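The complex appears here minus one protein chain, its other protein chains still in place.
Just so it is clear, A, B, C, D, E, F and G label the chains in written order, and each chain counts residues from 1 on its own.
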Amino acid sequence: MAKKVALLQGNEACAQGALYAGCNFFGGYPITPSTEVAEVLSVELPKIGGKFIQMEDEIAAMASIIGGALAGSKALTATSGPGMSLKQELLGYACIAEVPCVIINVMRGGPSTGMPTGPGQSDVQQAKWGTHGDHPVIALVPASCQEIFTETVRAFNLAEKYRMPVQVLYDEIIGHMRERIEFPEPGELEIINRTEPSVGPEEYKPFDPSFGDVPPMAAFGSGYRFHVTGLNKAADGFPTTKADLVDNEQRRQLRKISAAQSDIELNEEYMTEDAEVVVFAYGSTSRSARYAVNELRKEGVKAGMFRPITLWPFPEKRIAELGKQAKAIIVAELNLGQMNLEVERCVKGACDVPFIGRVDGEPINPGQIMDKVKEVK
Amino acid sequence: MAKKVALLQGNEACAQGALYAGCNFFGGYPITPSTEVAEVLSVELPKIGGKFIQMEDEIAAMASIIGGALAGSKALTATSGPGMSLKQELLGYACIAEVPCVIINVMRGGPSTGMPTGPGQSDVQQAKWGTHGDHPVIALVPASCQEIFTETVRAFNLAEKYRMPVQVLYDEIIGHMRERIEFPEPGELEIINRTEPSVGPEEYKPFDPSFGDVPPMAAFGSGYRFHVTGLNKAADGFPTTKADLVDNEQRRQLRKISAAQSDIELNEEYMTEDAEVVVFAYGSTSRSARYAVNELRKEGVKAGMFRPITLWPFPEKRIAELGKQAKAIIVAELNLGQMNLEVERCVKGACDVPFIGRVDGEPINPGQIMDKVKEVK
Amino acid sequence: MSSPRIEVIERYCKGCSICVEFCPTKVLEMDGFVVRVAKPEACINCMQCELRCPDFAIKVHAE
Amino acid sequence: MSSPRIEVIERYCKGCSICVEFCPTKVLEMDGFVVRVAKPEACINCMQCELRCPDFAIKVHAE
Amino acid sequence: MAFDYDKYLRPGKLPHIWCPGCGHGIAMKGLIRAIDTCGLDKSNTAIVSGIGCASRLPGYVDFNTLHTAHGRAAAFATGVKMAKPEMNVIVVGGDGDGTAIGGNHFIHACRRNIDMTYVIFNNFIYGMTGGQFSPCTPTGHKASTTVYGNPDPVFDISKLAIGAGASFVARTTAFHATQIDKLIAEGIKHKGLSVIEVLDDCPTTYGRRNKFRSVIEMMERLKTMAVPVAAASKMTAEQLEGKVLTGVLHKEEKPEYCEQYAEVIKRAKGA
Amino acid sequence: MAFDYDKYLRPGKLPHIWCPGCGHGIAMKGLIRAIDTCGLDKSNTAIVSGIGCASRLPGYVDFNTLHTAHGRAAAFATGVKMAKPEMNVIVVGGDGDGTAIGGNHFIHACRRNIDMTYVIFNNFIYGMTGGQFSPCTPTGHKASTTVYGNPDPVFDISKLAIGAGASFVARTTAFHATQIDKLIAEGIKHKGLSVIEVLDDCPTTYGRRNKFRSVIEMMERLKTMAVPVAAASKMTAEQLEGKVLTGVLHKEEKPEYCEQYAEVIKRAKGA
Amino acid sequence: MAERYELRFSGAGGQGLITAGIILAEAASIVEGKHAVQSQSYGPEARGGASKSEVIIADEPIDYPKATLVDACLAMTQEAADKYSKDIRPGGLLLVDEDFVQNPPVGDFKVIKMPIVNTAKNEVGRMIVANVVALGAMVALTEVVSRESGETAVLSRVPEAFRELNKTAFNLGFEKVKALIG
Partner (left out) sequence: MAERYELRFSGAGGQGLITAGIILAEAASIVEGKHAVQSQSYGPEARGGASKSEVIIADEPIDYPKATLVDACLAMTQEAADKYSKDIRPGGLLLVDEDFVQNPPVGDFKVIKMPIVNTAKNEVGRMIVANVVALGAMVALTEVVSRESGETAVLSRVPEAFRELNKTAFNLGFEKVKALIG
């Protein structure tokens, strides 16, 4: 039988990906250009007995999905820059309390209200540093409607696997554009669910490190009664200020990600094998970059593209290698300088890192990239 | 006449510095370990006819100081990590609307509620990236009670001069410890006030670039009627989506800082002239570093310390130079890896950047630093 | 007494037809996307149209 | 009927003296920072002390 | 005589962004007439808003205007007022802005009884973002996120304001156009926090989905919904079913916040 | 017979962090007795709090416990309840947590009428951070940020809750210890959002600054302040001056949110 | 068909041009199995003013999703015609509603005039289907998808009750243009 196909907006694809992944809880607050994610789920979730709730603001939305996730749901929220800024405190809460959930940030122009209906890619450093304190971060940056679908599924999987919030960031352009989506069959994509405790309620500790860096997680109401707090805590979940206990917990949390980089990292490389100039681009900008690379190759220019699909943790090693291979890694993004800094850090001076930034509400077009590549050649 | 001296807590020194700088508006919401800043100002401000208001939350506190500043006040708020996370959206508003104000972040352990009475330095990247969108950032990191006083004054000066929010970050240790403060005489420290319009209300445009990258600012109620918005705007203050107008404004705002780096940057170097190992440290940690450097020098080790007092914009150039001179720049901070990344970026591989991090509620002690220096030697 | 002059600022009029509906004497009419003063002489200067136009698009000038 | 047994959990008692003040028959007394059962025989089993202790530090066991 | 709105409008900013038939324009005109009635000095008046269609109002009027972030208008306005108590401060915004994300600042402004006027444009919907339900969307009605009928109970904004301590609370509708300026003017003159709720219409996102065939029908609904407080006292509970009271719903004299703070200053200076 | 609190306490967690004489302990015991009265299954009950002294309660009791961020308890709790409507969800927290930073989530929980019980420990102050005034600190009183006397008017929490749409609202004090469990139990049994305000005491930060010489004096004040609703109806306005009403202040039957949402699900599945 | 074919539908907000774009993209990508990307630009506030919807159709996956040089553009209003005809490629096509675009822009492209709204209003009987009339016309003009695919896509979007109406509209648009361009 042929697969189900449909022409979907990026935001619709996101909602469909969430449903495929088993999402059964959405808590949100409307904001352009993310609203369609909520709108689709408000229709679809009740059909499967799932819950859709529109909360009083983005903080409450974030709180509701953490609450929902603790009660066993696979929970999602979707927002844009201003909402993302508001969610920061509770994003940190989800990190320290190790609650799996997925946050969609459909990026528009910023800062502040900025340009609500224009595209932006200027929340990518915020994705890592927005909340105070040290915490693990996973952020994915799909570049097409189909990929929004699959990356949303992957976001849920990573959230469940590593027991933490996972962010998916894409810009208004792909959030609002429509492409054909092929719906994977049930079972076609792997679906991961959180590990449930293998010990009984009496022995259960919610952050028991003896089960590894990602301890099993029980749901509220399942017979396991435990404590959850945003204070620094010991393995038993109760607050502590004992230096060694705090240290253990804090480092374990970061280690969840640092030790699993290879499992989480996902990149696409396009014609980088022999590339003298590599364009680093993600999201909608990578589409311009690919177009540019194709054109440049036609002209005999050895250009290639590196496209992170997992933005955080950052593909440090591979960028360092490319830095040694290429004359330059051009970073193109819809902001005034964000991921280029990270690329600069990783190449350690081995090559130039020219930058193309744009924040006027227009996309970076292939021509801009081609010009820059020719400049550095 | 002898200067007025007093034994003051860091937080008290901050409040006194603010008063010296001409602060006449405080809007806050209590949070450990910053509360004493508010407490002192609640007593002192009304004495000089200034305003102290305790708002319903940190968002409202931030809103109130922006409102107060637009009405002509020199406005301050003080908070700690969780509050800082909540303020992010409006911090971005203050940036795009170019409203001078000062935000104190007395850093505690994080993320989330973390360790409210323990020290931390884990909000330093948040200071730059916490809000969505591109925006200029100035952040200062004093290391003693006296310096909290003077840096608070400088924060107000920079806020007024560059017409933007300025953050002052210090950790719980110096926020709560007491040292002797010498109060500068009135006039001893320079006090800068925002430039008022030189044109009449009819010609006034609130973001008129013909007056330079920092256009003069009128106060509400002064006869100049203008519009303020968090949307992307043109020079006349009204919202626009015209690409060129948006671009001009966005770039001008970043240029305010990038073009004035030398005016804003402030570092202390201690025995770096011939240092083979440089310790990069700020805030309370720099005190341990200085202690360690002194001890190491006694042992004949050529150690030195680089201490940023302006953390953002980052002292890129000087770090690059030191990277070439030193075998290693050790970064010591109360977090699990933040400013070390920035140092790594700037040295471009010219030297090693070993890291000492701590997040267990205890300070980094001189011994830890000495050990690390000896390791890399 | 001559009847009031009805000024329609076409650039502002969005054609919502509120004024048309509220005019008690059917002075106004829709003309595609904008309003038209069809029967100026019938105007009784009740100001309903001006009061209710959401777009500042209609003014009633009594002499 | 023998008088109830008053159990004070010293580790929990913070010496607020609420129980002392509310005991109608002066069974309890402060002893430095903790409460002491001074006149157990006077206890009338009214449960006031247990009810009002904020620290779960006092229990009244009627036989 | 035609009312001279131009005196208060910024030249060159019209037409405004609101859709054809959007009630916000009617409410805005009422606000301007009220300001005119009260004779407020333009340079000494600030109009503060959040984000939403209604919140775009300040851009069009010639005062000290402050278009803030979604939901935060009352808090910004409080800062302006505290800094310059001699200024007239008026907050405008939508039902979503004021009672969803901005609910906390709204109730605290009411509690403080700071001398500002809060005009809330209640069109029962989040208009700007395309018609998701707001805390004021009637239960059972449709919005883009409640296609099966809104399960949420609504806020009675006026009741909420009174519960929070507002000292002047009034309500009217876009149909009752002349009452808008009267009530706002009374609110402006009132010392303390005054709330004026104007029920209006969003044909584009609310009207269409809820089967109103025209703006006029929406106006009709406002007309029939409204019962003046005086009339209501003579009506039975059944008769009041589905109705909303209009007019001044609550008025009391209470200490004003800036005046109270002036007392603090006095005490501090005396101390 | 001694009440067996141990059944509900987590072993090894006492003594709690509260100061000597802190009323939170008394209120907590009332909550435990109420839960016992209602016979709630521990594994099927969640206790959710924000941040503050009062909000430390969940750590001590043997349920599904969730100590969230400052002010956000009601929103987290709403998520838990929506996800598992069959669970009993109880929110606890201070006056600051619930009505200052958490005011918005509080009023929206009231509006939704979601079946949870919100027990608010009103000690008139921000205890945890050392005694800054809260929206419930009496006007004129002292706090660390109002040394000249608090200029802020106070929230009447119960009135606010009613204004926001709560369907069950009750109030008592730490002095009226046996009433605490009765009212909370009634609230738990009530279908919909119930608010029980317990006026209690913070000797450390509020008592000291306001010249109370002992916890007992603070208890006395609570005793004399309180007037049962029934009694109040027979008293004059002057007699009620400075008093607060206690008992069930408001009770009505309204559709419960999770049930309403269950209807949405039905409609969606039918569609 | 060219490797990459760019179409633009422009007019006033509320005229259904986004829907027209979507239907065309569906005809191409779902019915015909080509690659298509549809996008639109929102006004400052997504209400009022000029509105546009773009569709790019290709045999290969489409990288850059925005128009570079437009092959064919529809303009239903004067404002839209003025604003959005700028980047029509040399030799491209511009279809205008002759009743609303009184001064069609001139340039290195071919202008086709047709009474779109009026056809909907007077010949189909419902102004609301003007966008479908326009779609039929654009399909006829560009042949970027077949008439049948276009019709299938239209019909799969509309409820049973409106199928005839839309079918008529689509075909009228198609035929009118065919008649015009011969």
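Operating definition for what follows: a residue touches a chain if its C-beta (ideal position, glycine included) is under 8 Å from a C-beta of that chain, and two chains touch if they have at least 3 such contacts.
Computed from a predicted structure; not experimentally measured.
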item: Option touching the unshown chain, where F:53, F:143, F:184 or F:249 are the choices; value: F:53
item: Touching residues on chain B - with respect to the absent chain; value: 5-7, 32-33, 116-117, 173-174, 176-180, 284, 287-288, 290-291, 294, 363, 365-366
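In this section, only the chains that are shown with their structure count from here on.
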item: Chain F reached from chain C - shortest hop count over touching chains; value: 2
item: Which of A-F and A-E has more C-beta contact pairs; value: A-F
item: Relative to chain C, chain with the most remote C-alpha centre; value: D
item: Between chain C and chain A, distance of the C-alpha-averaged centres to the nearest whole Å; value: 55
item: Rounded Å distance between chain F and chain G, as computed from the means of their C-alpha atoms; value: 60
item: Numbers and ranges of chain C residues touching at least 2 other chains; value: 14
item: Junction residues of chain B, two or more chains touched; value: 43, 46, 56-57, 59, 82, 89, 93, 112-113, 229-231, 239, 241
